[in-house]
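A quick write-up on the structure given underneath.
Taken from a larger complex, these chains appear in their original positions, while the remainder are omitted.
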Amino acid sequence: MSKQVGIIMGSKSDLPIMSEAAKALEELGVSYELTVVSAHRTPHRMIEYAETARQRGIKVIIAGAGGAAHLPGMVASLTSLPVIGVPILSSNSIDGWDSILSILQMPGGIPVATVALNGAKNAGILAASIIGTFDPKVAEQLDNYKKDLKQKVEDSARDIELKGWKEGLDD
Amino acid sequence: MSKQVGIIMGSKSDLPIMSEAAKALEELGVSYELTVVSAHRTPHRMIEYAETARQRGIKVIIAGAGGAAHLPGMVASLTSLPVIGVPILSSNSIDGWDSILSILQMPGGIPVATVALNGAKNAGILAASIIGTFDPKVAEQLDNYKKDLKQKVEDSARDIELKGWKEGLDD
Amino acid sequence: MSKQVGIIMGSKSDLPIMSEAAKALEELGVSYELTVVSAHRTPHRMIEYAETARQRGIKVIIAGAGGAAHLPGMVASLTSLPVIGVPILSSNSIDGWDSILSILQMPGGIPVATVALNGAKNAGILAASIIGTFDPKVAEQLDNYKKDLKQKVEDSARDIELKGWKEGLDD
Amino acid sequence: MSKQVGIIMGSKSDLPIMSEAAKALEELGVSYELTVVSAHRTPHRMIEYAETARQRGIKVIIAGAGGAAHLPGMVASLTSLPVIGVPILSSNSIDGWDSILSILQMPGGIPVATVALNGAKNAGILAASIIGTFDPKVAEQLDNYKKDLKQKVEDSARDIELKGWKEGLDD
């Protein structure tokens, strides 16, 4: 059966960041595929990946890249699926500004849904929320995930209130 | 019948920018509602809007704001629907950097799909591409839209090649 | 008896920074409470905290957050107490610019008293100076604190002048 | 009778911005004085102003300056009253960054409560909220002000919802 989300990255060195998207999708029960596609080193592979994605059953593409990050925007130019861009603070990036701006500032007509610098986990959650627009089970998973986040904050708050912050600093 | 996309903005003064999202959705055949919701001046209205959106049939929320732009992120904290954020270069913004960073740099767990500064048109197209993941008619509309973009570039290219660029400058 | 200053932060991981505010208040003899409240993960807890603060006797709220830091501004939208915002250089922040701009650049009508990046100590002193507008004992404490600061500089100056800077480098 | 808030600015050319603080205070029923004090051109006047403020009955000082803006920080070094700093986008400022950073980034021990670039109106409201910590009438004024802000947003929202945004664009 086909996967719902395609995760791609410009280089295998982006895997430690981009694997967070995969983990989030697994946690939320959304199927995905993951591979390396480089806009600059494998442009034809990128074109084929983007142009065949919809017919392969993919619903959302998550693309991560650093520096002059062209992968998310070029994929968005080649498909009408929603494309989520993850700016990566790679070794050749200037504090992440290049990655962010070359993904975010797309021209009119070709949007990329950009998340925070190194925000691959949020890219996974965002992809799930898109799947959740037509799959109520995924929407429910997301609601549970939000409840967990809330619970954790409340737990740590109660913990600090009970023990005092000086204790909290030592945890 | 319920609308598919909810467009909100922090102030009526954002309407000239945010109306581009509405125009894009109309062109792509996606229904929407549009209103003003301020995170800072009407926080309870914002909560109610965000928490009831899914049950009202909304599939995607587009939220635009400028300066310390908290509307998109706060709405995303209150719903598990996908939220698209439009950073607006409002009069109280420093070249747009504040709007961009306070929408883009969301913490892990609460994504906002951020588009370019003043990129409300792209927010509309992105929302349509999300609808298009389960509605083939909208997907087809997006493919046609892409073909139009391509045609316009090719026309202007042929124009310049035939007439020469000196002529082109006078157009 | 009720506390005069409420210190909140978006995550327990902000405690090493935010505890500096608590230390400053202790040193200046101002009572406080401290807990975790997240704008994005516990929005309803945030609302309740902010809306009940004045009736609980709180005079000033200090709120710290990093990245797209919405906590200080949202709290300011929910109370008419003075709110001091501490931008935190958290792990998901771009050199602190996102934290600073999303706290500082509030729209007209909803001010946040912003201090320096990671400036929780100054937030505590600022809160004390607000208490000191109507409590002469706190004002006197602040004047003594200023004298101490001055004394320390004068001591280190005399030290360098007497021993010479080469000695000073070895201290 | 003595005034509660002192508004100062580095140059008379800052008056169009800084007068917004005066207007806000008038609207909220807080008394104030307003004059020109330059850190760089009248350092002794600045010292006298800051060191005598408390004994003259001033509770809060609002100081605005542009470029290498030293007035708010220097005043804060000379008094233990709360000092609100307004970064001004003056003609000699680089997009406001110099004004913001030279006011915001004060060293430990000497806080300045910084508001948004050109945010003199918010400085006035913040000063009122400080007065409101011990003066219930001012606190009530602030609550009413917040209600007005809310009402205006709700009115413009209803307006757009009724007439439609195309009409709204023509207003």
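Lettered A, B, C and D in written order, each chain numbered from 1.
The working rule: contacts are C-beta pairs under 8 Å (C-beta built on N, C-alpha and C of every residue); 3 or more make two chains touch, one makes a residue touch a chain.
Just so we're clear, the structure is a prediction, and the values are computed from it rather than from any experiment.
Of the identical chains in this model, 4 are shown in place, and the full complex in the file is built from 8 copies.
Keep in mind that, in the parts below, only the chains that are shown with their structure count from here on.
By residue number, over half of the touching pairs seen at A-B are also found at C-D, the match among B-C, B-D or C-D.
If you average the Cα atoms of chain C and of chain D, the two centres end up 19 Å apart. Rounded to whole angstrom, the centroid-to-centroid distance between chain A and chain C, based on C-alpha atoms, equals 34 Å. Annotation for chain B: residues touching 2 or more other chains are 11, 41, 67-68, 92, 94, 104-110.
An unclassified topology is adopted by the chain contact network, corresponding to no line, ring, star or complete arrangement.
Across the assembly, chains come into contact as A-B, A-C, B-C, B-D, C-D. Residues of chain C touching chain D in their complex: 54, 59-60, 80-82, 84, 100, 104-117, 119, 121-123, 125-126, 129-134, 139, 142-143, 145-146, 149.
Chain C meets chain A in the complex at residues 11-12, 15-16, 19, 22, 34-38, 41-42, 45, 67-68, 92, 94-95. Chain A contributes residues 95-97, 100, 116-119, 146, 149-150, 152-154, 156-157, 159-161, 165-166, 168-169, 171 to its touches with chain C in the complex.
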